[in-house]
Each structure stands twice: as structure tokens, then as C-alpha cells.
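The block underneath contains the structure these notes are about, expressed in C-alpha cells.
With one protein chain removed, the remaining protein chains of the complex are shown where they sit.
Presenting chain A:
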Amino acid sequence: MKVSLFTTCLGELFYVDVLKDTTEVLERLGCEVDVPEGQICCGQPSYNSGYKKESIGPAKHMIETFENADYIVSPSGSCTSMFREYPKIFADEPEWAERAKRIAEKTYEFTSFIVNVLGVEDVGAEFHARVTLHTSCHMTRLLGERDSHYRLLSHVKGLELVKLPNNYDCCGFGGTFSVKMTPISEQMVDEKIRHIEETKAEVLVGADASCLMNIGGRMRRLGKPVKVMHIAQILNSHQEEEAAHHANESRKSTVL
């Protein structure tokens, strides 16, 4: 199965490890991965801030770049949901709306793709830790993907999954919201961290790097010992030593 990886700008800028793990997991599951060279940002930051005109160029460019892909897969619920929004952006340009629709239909979030398209729940990973999961807003409410990540984690050997209280509440990222409404955003992330601590988890896992950057960045500032990992990193872990190494490595190399 041919998969074109939609890397996301946050991924390329901060989380190269996550992209590597995403690639390797997909390849291990038999996918032929390619990385379309022309890809850039999906335009979500400007679109959500009200700058629609400024978002149309990036959106058209992304449509052209990914048009020939069989499947488009991204390790981010949020960026995936932006691709799914594209048809709405082009309400006034029917031809582009049609092209946008075709893109939207073949775009999948990473965990959703593994479970719903590849039909795999056990990727053969092993990771020994007490883990809690942050289910992001765009993943659950905009994409309607509510359980792929749970299913995948439930098959990871050695992993103890603890439910995060109030998991439905936003972590306070919200793109430009985090810098425009900083005081409110900080209250939201602090409550999220209180809930994470209640679970006594060693690792917080999520499938959206943006939320993890927010929660992880705040935890790091507050000196909290909880490790923050992207689900691709967990799914690409094979044995205890390597997993521990993996977690430490990413902890050091990024705020994740």
C-alpha cells in the first residue's frame, strides 16, 4: 500500500524523531512510504486566526502536492482535520472544492489509518510503563476518531494504560489561542497537568504533537517528571531497554 506522509510543519521543525518513528511503523506494517517534496504547512494557523485569503495559497499548494497520492497519512489529528476542512474553504471555487474533496477523502490520521485502513490493532510493540493518553480535540471531535489510539495501545506489551480524568477537555493549545489568550491557555494546561498527575502515569502519550508541545512545555517549566511521547514513538518501541532509551532520547532531544 502506498502512503504519502504528510509531515506537518511542527513535525519537521521540532519532532523529527516522531516522523522517523511514524515512517518506520508504517513500513513495518507493509506500507511503501514516500514524502512528497513540495509539501509545506497546511495553512491552519492563518485559517483559524481568520486570515482566509492567506490560507488559500498554502491549501491549493498542498492539494497539488498530494493530489496523486493513494493515501495521505499524518501523525497529527489536527493537521489531518485541516485537510478535511479544505472543501469548505473552497465553497466559492467549485473546481478546487472538488479537488479538495478528493484530498480530504484519502487523508488519514496515523492511528486511524493503521486501525481502520490497514485493519491492524497489534503492531507488535513493547513498552513497559504506566501510561495515560491525551485524546486531542481535533482527533475526537473534528475527525470523529475516538478509539484507534486506545486499541493500538491496548495491544502494546507491558503497557499499563490509565484513563485520564476529564480527557475530553482541551489542553489549552488551540494554535494561536495559546499566544493570543495566554492567561486562559495556561489555566487550561495547568488543569490538564493536575489530571495527568492524578493518574500517577510515568508517561503521557498523545497523537497530536501540538497538544504535547503545550502540555510538555508547561510540565517542563514546572519541573514535572512525567515523560511526554507521541504514540508513534510507543508503537515503534520493541523491548524494554530500547523503550527506555527511546523515551530518554526524545526527552533530551525535544521537549516531547
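Just so we're on the same page, a contact is a pair of C-beta atoms (placed from the backbone, for glycine too) under 8 Å apart; a residue touches a chain by one contact, two chains touch by 3 or more; residues count from 1.
The rule is simple: contacts and distances are computed from a predicted model.
Of the names listed as "Putative aldouronate transport system permease protein", "Dipeptide/oligopeptide/nickel ABC transporter ATP-binding protein", "L-lactate dehydrogenase complex protein LldF" or "DNA-directed RNA polymerase sigma-70 factor", the one that matches the UniProt record for the absent chain is "L-lactate dehydrogenase complex protein LldF".
Contact with the chain not shown here comes from a single listed residue; of A:Glu64, A:Glu98 or A:Glu198, that residue is A:Glu64.
Although one chain is not drawn, the whole complex shows that of A:Lys106, A:Lys157, A:Arg220 or A:His238 it is A:Arg220 that touches it. Of A:Leu29, A:Ala97, A:Leu142 or A:Val162, it is A:Leu142 that touches the chain left out of the display.
Residue-level contact of chain A with the missing chain is found at 7, 9, 11-17, 19-20, 23, 27, 32, 34-41, 43, 45-55, 57-58, 60-61, 64-65, 67-68, 88, 137-138, 141-142, 166, 168-170, 172-175, 177-189, 191, 213-214, 216-218, 220-221, 252-256.
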